[in-house]
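Written out below as structure tokens is the structure these notes cover.
Every protein chain but one is kept in place in this view of the complex.
Should a chain be cited, it is by its letter among A and B, assigned in written order, with residues numbered from 1 in that chain.
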Amino acid sequence: MTWLTWRQFRAQFLVAAAVLVAATAYLLISGLDLRDKYHDLTAGCPDGGCADGSQLLDAYAFPYWTGSALVLLVPALIGAFWGAPLIARELETGTYRLIWNQGIGRGRWLTVKLLLVGVTAVTVTGLLSLLVTWFASPLDRLNHDRFTPLLFASRGIVPLGYAAFAVALGTCLGLFLRRTVAAMAITLAVFAAVQVLVPLAVRPHLEQPVHSVVALDAATLRSTRMLGFTGSHGPSATFVAGIAVPDAWMLSDSSPIRDSSERVLTFGTQPCANNSHDVPSEDCLAHANLHVAIDYQPADRYWPFQWIETAIFLALTAALTALTTWGLHRRLG
Amino acid sequence: MIEFHIEPRSGVAPYLQLVHQVRQALRLGLLHQGDRLPKVKDVAAKVAINPNTVLKAYRQLENEGLVSPKPGVGTFVTGTLGDPATSEHEPLRQELRRWLASARAAGLDQESIEALFQQTFRTTVEEER
Partner (left out) sequence: MTAIVETRALTKRYGRRTALADCTLTVPAGRVVGLVGPNGAGKSTLLQLACGLLTPTSGAVEVFGRPPAADSAQLARVGFVAQDTPTYATLTVADHLRLGARLNPHWDAALADRRIRQLGLDPTQRAGRLSGGQRAQLALTLAVAKRPELLLLDEPVAALDPLARRAFLQSLMEFVAESESQATVVLSSHLVSDLERVCDHLIVLADSRVRADGEIDDLLATHFRLTTARRDADTLPAGMRVVHAEHTERQSTFVVRADAAVDDPSWVMDPIGLEDLVLAHLESSADSRPALEPQR
């Protein structure tokens, strides 16, 4: 059975291997080069804390973003091109009537197929994730943003969970839809929906976010990511500031600025107003005794979150596999 | 050795067709005493016919005393079918020809002649029973 699965799966695997080899060669060369430049840039300041990484990031923007995108994309493609046809193609071409009458149970047939394809999918994605994580680590150290949704999903161990989930999802949909192309399309759609839904609705709540009130002093004001008014100008526009905590995941881009009496400031009520500028000067604001409330997941939760999310996706994988096994014996029977 | 064939639309059971063909071959002198009949397996594969059917035909021939099986070797022709010398046939044939001529003269066409012959033949056989 292993041989047959391998024989049927060979072409897809070779494509994946070719992509992996190409990606490895490119990111390895690019990554070693990046490390030289990173050492030059951060010479003398520990943890790159004093260096400005924007230039380095600009120079390596292409491998950085394509690498990250690849790690996100590969599980989806694996689910659609490996998972979906696994059973659907047998049903579509009628070969299930050949293979399910050999001297091997339907259950074992599925187990071997799923194991071989699933393990390969996880391995390929894992290698790719490892490679991209390694390549991007200097830039991630400079940017302090690896906890943000896109980068969180393309680093570490969560991609392994995504890959396993994608294979199980594609296989299950293939079984119930009985059409390869339909199963591929719906696998892609469902996987994309899950990838949007999880960082929006699930991941923020894996642990109670840290809530803290930050005073807008001179140092904080200098490091804000943004400062200004929401929406169109007018009395309803809120005066907001975006605060960044290094390596943490900020759950909101910006927060309303409040004064000492907890009043939310809006356009027209903000202090330090002047006629020539919409946004007051930082120097003036620093003395106005203002503060903002922020919610975030701190940096030290990065790895616990990686493990928890991986476990969630592996549990989903197990549930889908159980459903597939049940369907294989029940629904087609 | 002889070759068998099956005519599916004849209404005659396939095993009987095989029996007839062996008898025919004996009558025509295509098979002699001591000849071996084709192996069951070969007939089955060649004619695309059930081996049980072949076995049944051979058993029937055995019952009629025409063949006998030698275990492990094959089935051999042991009997003969009365093939009276052609000299005995000749007067009968002459008579039949004369009868056919008179039937034609009486205005019977080919089908009527055949029907008449078949009917008379069958009733005669049944009366003799």
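In this text, a residue touches a chain if its C-beta (ideal position, glycine included) is under 8 Å from a C-beta of that chain, and two chains touch if they have at least 3 such contacts.
From a predicted model like this one, the values you see are computed outputs, not experimental measurements.
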Displayed partners of the chain not shown (whole complex)
A, B
Touch with the omitted chain, as defined above, among A:T93, A:S223 or A:S236
A:T93
The one of A:I104, A:V264 or A:C284 in touch with the missing chain is A:I104
When the complex is taken as a whole, what residues of subunit A touch the one chain not shown?
1, 3-4, 7-8, 93-106, 108, 332-333
Interface residues of subunit B toward the undisplayed chain are 6, 8-15, 40-41, 44-53, 56, 126
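Keep in mind that, in the parts below, only the chains that are shown with their structure count from here on.
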Can you give the whole-Å distance between the Cα centres of subunit A and subunit B?
86
